[in-house]
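Heads up, one of the protein chains got dropped from this complex, but the rest are sitting where they should.
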Amino acid sequence: MAPFFNILLAGVFQAAVLFLVASGLQLIFGVQRIINLACGSIYALGAYFGIFVTSWALSKGLPVHLFPFVLLGAGIVIGLIGIPLERLIRTIYNRPESFQLLLTFAVMLMFQDVLRFFWGADPQQLPNVSMTFGILSAFGVSMPTYNVMVIAVAVSLAIGMAYFLGKTKTGKILRATAENRETSAAMGINVTRVYVMVFTLGTMLGTIGGALVIPNAAASLEMGVELVVEAFAVVVIGGLGSMKGAAVGALIVGLIRALSAMYYPEAEILAIYAIVLAVLIWKPAGLYGKAET
Amino acid sequence: MSTNDVLLQAQQISRHYGDFIALHNVDLSVSRGEFVSVVGPNGAGKTTLVNVLTGLHQPTTGNVHFNGSNIAGVGAVDLATRGLARAFQLTSIFPELTVRETIAVSACSYLNMRWNGFGSLFGSRKVNDIVVRTADAFGLAPWLDTKGSSLPHGRRKLLDVASAFALHPKVMLLDEPTAGVSTADKHGVMETLLRAAKHMGIEAIMLVEHDMDLVSRYSTRIIAMQAGKKIADLPRDEFFANEEIISIVVGKGAH
Amino acid sequence: QNKPIRIGIIAPRGGVAGTIGECGLRGVEWTTARINAAGGIGGRKVELVIQEETSPKDTIDRFRKLVLQEKVDCVQGIVSSGVSLALAPAAEDSRMPTIFWDGTTQDGVKETMPKPKYVFRSTDNECEAVMASLLAIKHFKGKFKRIACVNPDYSYGRNTWTAFQALLKKYGIEHEVVSEQWSKIGNLDLTSNVAALKAAKPDLIFSSLLFADLPVFMKQAHNAGLTEGTRFVLPAAGWQHTAMKKEFTPEGIVWGHNTMYFDDPKASATQKEFVKWYADKYKDYPHWEADRAYFSMMVYKAGVEKALAAKKSWPTPEEICAAIPGVQVESLGGKGAMRADHIANQTFHQGLSTNKNNYDFPTLASVETMYSDQLQKPTGADFWEWLNTANFKI
Amino acid sequence: MSLALENVNVILAGNPVLRDISMHIEPGELVCLVGRNGAGKSTTFRSIMGFQPLKSGAIKWKRSAINGMQTHKIVELGLGYTPEGSDVFGDLTVEDNIALPTWTRKSGRSAQERIDEAYAVFPKLKQYLHRGGQQLSGGERKMVSIARALALDPELLLLDEAFEGLSPAIIPTISEGLQSILKQGRGVLLAESNFYHLPPFADRLYVIERGEIVFEGTLAQAEADAATMKIIKGA
Partner (left out) sequence: MRTDTVHSAPITAPEELEFIVPPGVSRAKLIAGGLVIAALVIAPLIVSQYYMTLLIPFFAYAVILLGFNLLFGYGGLLSFGHALFIAIGAYAAAALVSKTGMVSFELMLLTAIVASTIISIPIAWLASRFTGIFFGMLTLSFGMLFHSFLNKFYYITGGDSGMRVPRPTLFGMELDQFDKTAFLGGPFYYYCLVMILLLTLVMWRIVRSPYGIHLMASRDNAVKALYLGVKIRSVRAIAFVISAVYASIGGVILGVNTGLADPELAYWTHSGHLVFMAVLGGYQEFLGPVLGAFVFILLQDELSSLTQYWRFFLGAILAILVVVLPGGIMGAVRKFKSKGEQA
């Protein structure tokens, strides 16, 4: 039984990272009705930047057990790139969806080369710091403590976001802005600020995801383009714009990947799309999405 | 009036939203030659009623018969082909299509040409006939090649209704067709409508309206709703003679 | 005749294979400078025209541009098998001398380009797996029974694994496959594969993962405790050798460096010079793709000069291509030659790894080399049949 | 003087939609902007609220120009607006819709006070507190929309088609509400296309036709003017 739980836990870890990126996607979509195809690139940027800052800090004598905080900090700082990005995307808020998709697609194209320009074509990685905190194990089930920390971060962000959007005044203001920009402005909401805030926050979730995954992985030019598709699968399964959907969707995708790696490796990617299709047939708007029109 | 003349009939229809009952056991019928108005305070359930009658919403209970067959939930397309058409409370047009094209959409449905993917649309005499006749009836002829989104507000409303008329329906449901239309234009719109209805052979009209002026001028029969229930269903003159109902609908001391 | 020779180079710069292309391009840079400093090829300077290798569809267009627009004399490069497969017929058709650096995991190693006139291809990508399998048998025989793999999910990954099992069978090594993990190239989250492997409790793990995938796998495997007591056979470890940090890589791995091992004590002076230049300039240690680039260029040079010597005037592309088979060159990683069927023979370097060195990644405790006439199927043979009948010297 | 438009011109897609509009509203005044569909009423409102850039002219609030300012800044200064189509936030409950303005604008009065005042005009809304905006009927939305603007605690309230879609039964309630708003010293600018909806206690009337102000005066003056009546009431 223990191996089975180990696999489940591996899936949960994948889900945690996927959730961070997908929730950024959801937040931006939820409020701004923009599908950010560049979310993968932003994730990659978080990864590269996280490595860059953390290795620099370690070389300057940072105590190793502080590295998660440096990573998190790097993710947050580089997430500020959302501010200029929002400035670019602001130019097409009034256009049809296809334009927003395309503009973020353009950003994605550019990002690959920007990353290559700064970091070259070789994949980058951190020294093996993820074992700094050892392994947590119980009943034969074990997992690196660092991974547990990442899961904890994702879960607390999930709960925090749900509370923030559902219960706080700012959250309600965001939701109002999501629905009708002009009327929100007429209610005294500084829409520009809300958009900058949301886009930056959404970007930050992505960069944090990228930074946190790094001790276990490496940063490569392709990582973003690959991730987009998975993040989309999460979002489609969970329902566009729903935070709960992002969490459940990420969990489903993470677990499916893990379980199929164990029991039926041929199906890994296919299984994800099979679920996507099944969900869309059964619940066209996704598990927690609102129906269209 | 024989029962054969009944075109649209709803029996005991209800619509629930969770605990809230927006429509409660309503019976009604519309017969050939009638102009039935539905009135009632805000939130009385008028729009819900139209939505159920036109299959946009399933009734929670009860059923709706049109022209003798059950139409509960048959879907909008089927309704349109059977001869039940509607215009919306908020103006609904095709922003990028011209008046000509908009009316042609209905014409193609009516003539069942919808799967003709290779014929020239306006090369067809039949389509052209319907387009020109309908546009004429609604005074839209000068705008034939204007896009819907470029039409003045009032014309848009007419186009919305005209395109529904071009389906040559038996019964037409109109949800506040003059909402937002200025006083100066309201009667113009209504008269255009009625004239067109006659011209295009529409057999009965059902109207949802707050403007009692319009209601009293054009209706043959009036249904009053309140809190999801039908509280009156009377010929026009009897309706306006009933002080109690009038005060519910119009309020006390209104003009 | 004093016009420079224009050589088109096609190599990936972005995407997953960008890192491989980069090393090859650096190799070409160095090689060209060196050739030009020594007077060029047949007295003509070499001029490079570089294009990027992307999808087969777009790379074909780049190739045609080199041929028709840039009027190059020769095209070298190509890393991915898919692209080389599309390009070979086009090169034949346009009579363009074309030498592939790599990218010859061809359709289950069947020859899809019989009797080429203009196209020269590299050694089979499976050579390194054959050699690694032989070394695994030599060093680990009797020390394992339960085997598992984690390989890239495409032909290269599948062929290497099948070859390993075939050789175990051929040498009567009793074994049991307990898990097969396939990972999409570029997938950097292998935690579930690691968990699945861990559950299978293998004695030996064979992995031909490439690029960053391998170090990431090793790191995750190490952190999950999978590296303890498990033997590893990593024929492609040398693709990312500098990323395989000691802290998560155990010693004693069967470790492939393909056709060049940068730290080979027996290396030629040329290789040492190159490695030094590379390390100084790029703060990194080169791998085999630089050698492939060097080899391709030197083979072309030798062919041109051979044809020139025979003819005394500048040879046609046909004459150059006819001259190339049979030429021997001393490549960076050791001796190499072009076979009559236009397939390269080169020297492969592998061995058991050690962490006792001055780098932060493993090197070879002792270098074993094999010439690819030992590792590669002969002309016209079927790879899988040949594996069964070949006489390997273990 | 509180709000003044001075020779405002607005061009939309190449067409002059507002031409040299000048008008003013004083504290405590109820002013109606009357005109047929498409005359330019909503455009006037949208220009005031900063949604619509001017071609020329100026819009002044307490003598300083507000045209070109961001909408939320204009709101901050004390203008409240209900758009033509109500635009209730469908994702928020009625309660949140009405409370929202108290979070975004400080007015010196307590939030509770402001909210209570809004419900006082439409007590019926208390029945739907937890219903989502999406689930309301057309008329209910209108009520929420007006109540919401009131909760902003504005000095001047701009109501675009306040009575559209409202049942005659409820119109007196709103009229009363309007009067109580005026009594607090607030100004109201009301756009209306329905002559019969014009509140008898309106102080002044502007009649707009094809983007031009063609009449200014009291209701009585308007009723006396045949040309004006033809425009707003039809023949």
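As written, the chain order gives the labels A, B, C and D, with residue 1 at the start of each chain.
Definition applied: a contact is a pair of C-beta atoms (placed from the backbone, for glycine too) under 8 Å apart; a residue touches a chain by one contact, two chains touch by 3 or more.
In this text, all values refer to a predicted model and were calculated from it rather than measured experimentally.
Novice: I'm checking contacts with the chain that's been left out. Which of B:Ile71, B:Cys108 or B:Val171 qualifies?
Specialist: Result: among the candidates, B:Cys108 touches the missing chain.
Novice: Taking the full complex into account, find the residue in A:Ala16, A:Ile35, A:Val150 or A:Leu165 that is in contact with the omitted chain.
Specialist: Counting the whole complex, the residue in contact with the absent chain is A:Ile35.
Novice: Given the contact definition stated above, which residue among A:Ala178, A:Val194, A:Ile256 or A:Val276 touches the chain not shown here?
Specialist: Touches the omitted chain: A:Val276.
Novice: Can you list, in ascending order, the subunit A residues touching the missing chain?
Specialist: Interface with the chain not displayed, on the subunit A side: 29, 35, 37, 88, 91-92, 94-99, 101-103, 105-114, 116-117, 225, 228-229, 232-233, 235-236, 240, 266, 269-270, 273-274, 276-277, 280-281, 284-285, 292-293.
Novice: Please identify, in ascending order, the residues of subunit C that touch the omitted chain?
Specialist: 13-14, 50-52, 55-58, 60-62, 64-65, 67-69, 80-82, 85-86, 89-90, 93-95, 105-107, 112, 153-155, 158, 184
Novice: What subunit B residues would touch the chain not displayed?
Specialist: Spelled out for subunit B, the touching residues are 54, 75-77, 79-81, 85-86, 88, 92-98, 101-102, 104-106, 108-110, 113-121, 124, 127, 139, 143, 146-155, 158, 160, 163-164, 167, 182, 184-185, 187-189, 191-192, 195.
Just so we're on the same page, only the chains that are shown with their structure count from here on.
Novice: Comparing centres built from CA atoms, which chain ends up most distant from subunit A?
Specialist: Chain B.
Novice: Taking every chain's C-alpha mean, which one sits closest to the mean of all protein C-alpha atoms?
Specialist: Chain closest to the assembly's C-alpha mean: A.
Novice: How many angstrom lie between the centres of subunit B and subunit D, each centre taken as the mean Cα position?
Specialist: Averaging C-alpha atoms per chain gives centres 30 Å apart.
Novice: So which chains end up touching which?
Specialist: Pairwise, the chains that meet the contact rule are A-C, A-D, B-D.
Novice: Considering the complex alone, what residue numbers of subunit D touch subunit A?
Specialist: 49-51, 70-72, 75-76, 81, 83, 87, 89-92, 96, 100-101, 103-105, 148, 152
Novice: Under the touch definition given earlier, write down the residues of subunit B that touch subunit D in their complex.
Specialist: Residues 17, 20, 40-44, 47, 89-90, 152-154, 176, 179-188, 210, 212-213, 248-255 of subunit B touch subunit D in their complex.
Novice: Which residues of subunit A touch subunit D in the complex?
Specialist: Going through subunit A, the ones touching subunit D are 169, 172-173, 175-176, 178-180, 182-192.
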